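The complex is shown incomplete by one protein chain, all other protein chains being positioned as in the whole.
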Amino acid sequence: MSQYKLIHCTINGKEVEKMVDVRASLTDMLRDDYHLTSVKKGCEVGECGACNVLIDGEAFNSCIYLAVWAEGKHIETLEGLLSPEGELSDIQRSFVEETAIQCGFCIPGFIMTAVEILNTGKLYTDDQLRRLLSGHLCRCTGYENIFRAVKKTMYRRHGKPIDF
Amino acid sequence: MNKVGRSEIRVDAFDKATGRTKYYEDRMPAGALYIRIKHAEIAHGFVRRVDTAAAVAIPGVVKVLTCFDVPEIDFPTAGHPWSMDPGHQDVADRRLLNRHVRYWGDDVAVVIAENEVAANQGVRALKVEYEELPFVIDAQKAMEPGAPQLHERFPNNILKHTDIRKGDYQAAIQEPGLICVDKWYDTPTVQHCHIENFGCYAYEENGRIVVVSSTQIPHIIRRAVGQALGRPWADIEIIKPYIGGGFGNKQDVLYEPLCAWCTTQVGGRCVRLDCAREETFVSNRVRHAIRFHIITWLRRDGTIVARKVDCFSNQGAYASHGHSIVAKAMGSFPQHYPCDNMECDAYTVYTNRPAAGAMRGYGMPQASFADESNIEDCARAIGMDSYEFRKKNVMPRGFHDAFTGNTNYYDTYRECMAKGAAYIDFERKKKEFANDTGDIRRGIGLATFWYNTAVYPISLETSSNRMLLNLDGTVTFQCGETEIGQGADTAYAQMVAEAVGLASYRDVRVKSCQDTDITPTGLGAYASRQTYVAGFSIRQTADILREKILKYANEVTRQAVGCMDIVDGNIIRKEDGIILMSLKELAMTAQYNPVHSEHITAESTYTIRNNAFSFGCTFAEVEVDIPMCKVTLKNIVNVHDCGRLINPALAAAQVHGGMSMGIGYGLSEQLIFDEKTGKPLNGNLLDYKLSTILDHPHLEAEFIENPEPTSPFGTKALGEPPVCSCAPAIRNAILNATGVAIDHNPINPHVLFAEFSKAGLIQDDWREEEK
Partner (left out) sequence: MYDMKALYEALSVEDAIALRIEHPEAQIIAGGSDVLVQMREGRRAGKELISIYMIDALRGVSIDEAENLRIGSLTSFSHITRDPLIQRYCNVLGEAVDQVGSPQIRNVGTIGGNTCNGVTSADSASTLHAWEAIVELTGRGGVRRVPIKDFYIKAGTVDIKPDEIQTAILIPKASYENTCGHYIKYGLRNAMEIATLGCSVNVRLSADKQTIERCRIAYGVAGPVPMRCPSAEAVANGAKPTKALARDFARAVLDDINPRDSWRASKAFRQHIAVEMAKRALAESVKLAGGELA
């Protein structure tokens, strides 16, 4: 007997509600019920970070987060970063400009963690920034250009010249 | 050339940065049935019976199929071009599901269900009765008399043995006064770990089977699915969307045939087969663990007189790419450090491990680890600086390999090493670090690697593509060499813009998705050949397209074809550079001309009968905390000569990724097997130690751009080479820091503890007391 629950939440700024299978992960809900396919599945046990989304501003691996816990929460996925006019946000632009994207599969999760980092408004040291980005696995980039993209955006937001 | 050689933004960057890019699972038709595989839980034996009753009774389970239901057809899985010569065809040793279980994780049965939960429950409910047999997971043990046999056709489990003989090794080693360095080197089983697991879905359409797959090689998959199902190859249509990395794992026929067969068993309904991460580790493909025995005979002046190299390649349970990998590894030895007298033997041996296939580097990370460790050990044995020793012995300019036709046109190795040494400040640091004596010691090391670009003359090299002139003057481009993350589509766009004469690479619309019904036949993405081989066919097709364009322009402008050119999207008069018309005007005119309408297109196939060396090196700097048994990589640089760079930023990005994989190979990655059961112990992303961002220093990528004379664009291999020399450079840096030569990778803390204890750097007195 499947068990369902009506879940209200805000997704990318829009209030939504749907009946959700209580067995669903937040990944399942976002991908299957809301067609937000930027949320990727790489391991389904919280080790790769590909399914990362923001919940009330904090980064979570949505694969090991029950969909029913989304009740009342503000959820942000990569789809929400694009402006209504189709303009990339600063962090997306940096990923593009710094050649931080190869196969692209880990990128949505990485960018959402970068959003959490940048939204703190802090200027982190390289070591701190690496620590904050350490919840994502990438096999294509060696993390080199991803690191550059996040650092560049952080410095730009602070109006500081970038020193790689 | 001004469209190539520029760091353009990837053609797929915007979609990937916004999450729009559709990978196979993002295109999944609603209502697809779930296939889950029952994997064997023994390392070797026979399935006697599968009790399916409980599984069938689960609500939502549609069908259960076992190894007793599949067609009795053996098929090959290597992502190689087909060969018309039966002697050169890949070994066909797989069934869709296997009664003879040959490794822990082999495929025994499938459950097809309406939903994921029912499919998983169904698999758990299957009761499999086995007749267990002894197993063997070590390649050399598998060759011993009396070892468990995996495949009847291959006595002593030897899939293949080949050798190389050069000069007279036995005579050469009689020379008095030679120093002999005789050592074994061992490399581990590792996995590709692309972040998107393998998956596919299949359905029937008008009596044919369509498979959408996360693959590197759609046209090869079509052939293999046809073979496995006993259907005409053209009955199969393979669609390849964007994929989340492949690194060679997806250069193999994985579960496409099984998925295609399953759709035929449920009336053509759409079925999906999504590998979990744990399945990707164990039941896809892995890198061959290769063990080397190298005996090098030297003169005191550093001359290498003779070498003997034995290679034992652990194939695992099924042939997959088989002997090709170790054959390439062995083949590098006589070329990398040429020497007059060599005896080399390579064995590929079946064992009860997961099947080994292609993986970035194709045998060369293994060979580089062994060769470059041995070269380091040789230099130390005669008290010579290892950089000097390499400069003396590594392949010289002008070296020619008669088999491939490759020539070393430049002094690539020495140029690369000089650049790397300058970047890392090698000489100064070497002197400075030599004074370290405490618990924490620094070291610096280097390694070079040998590589070649494509697969000629071992296999067919063919590349086809199609160019369509669009009404806006842009060009649509299709080819069979796939985008797998490496940036091929962007390189193609730049090359097409260059070859046709468009204003920008943005005027090339690369159809990234391959559909074997539509896309010109190509072999996919493998080796490090996409840019190289596509370059030939792009130049050729562009010439055809240009000729058609100018011929039509001649009708409109009345200017002689030979007097016109296409530059930056315009047809110009060569003489004075005057723009006669734009490509857009020409396309519109040609298409809508009521007298002579023409959609201008071109398509051609190029058979590439060339190959190209692609060399480079790594310098690594480490800090070793001896009591903690920890190595910190402080600094690392790769230098590559891959000819002219089509897109320098993308090239550097490729190098970063390869270095990361090479660092993992050197320090942390290894699939571990339980000696008692043969079970893989760490097939998940927690226990398999893929590097995180905190495990790397800055990765420096540098280039020497010697144009490759065989390539129309002066380019050659870069995809795989970056992974090759990192592990031995790190190994040599640790040796430099501690004096301890570690001859097997990964060099993780457990290995360091054992080796430092052996060397007396660690003395736990209580262990003596306990004894």
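Order as written gives the chain letters A and B; numbering starts at 1 within each chain.
Here is the rule we go by: contacts are C-beta pairs under 8 Å (C-beta built on N, C-alpha and C of every residue); 3 or more make two chains touch, one makes a residue touch a chain.
Computed from a predicted structure; not experimentally measured.
One chain is not depicted; across the entire complex it touches A, B. The missing chain, though absent from the display, is touched by one residue of B:His88, B:Arg124, B:Lys141 or B:Lys574; that residue is B:Arg124. Residues of subunit A that touch the chain left out of the display are 3, 21-25, 28, 44-47, 49, 52, 58-61, 64-66, 68-69, 71, 113, 131-137.
The chain not displayed touches subunit B at residues 115-117, 120-121, 124, 627-629, 668, 672, 674, 681-682, 685-687, 689, 691-695, 748-750, 753, 762, 764, 766-767.
Definition applied: only the chains that are shown with their structure count from here on.
Centroid to centroid, with C-alpha atoms defining each point, subunit A and subunit B lie 29 Å apart.
Those residues of subunit A that touch subunit B in the complex are listed here as 23, 36-38, 40-45, 47-48, 50, 77-79, 81-82, 88, 92-93, 95-97, 99-108, 111, 130-131, 133-134, 136-147. Chain contact summary for the complex, subunit B toward subunit A: residues 7, 9-10, 12-23, 25-26, 117, 192-197, 242-245, 247, 276-277, 484-487, 649-650, 652-654, 656-661, 663, 684-686, 690, 692-694, 696, 698-699.
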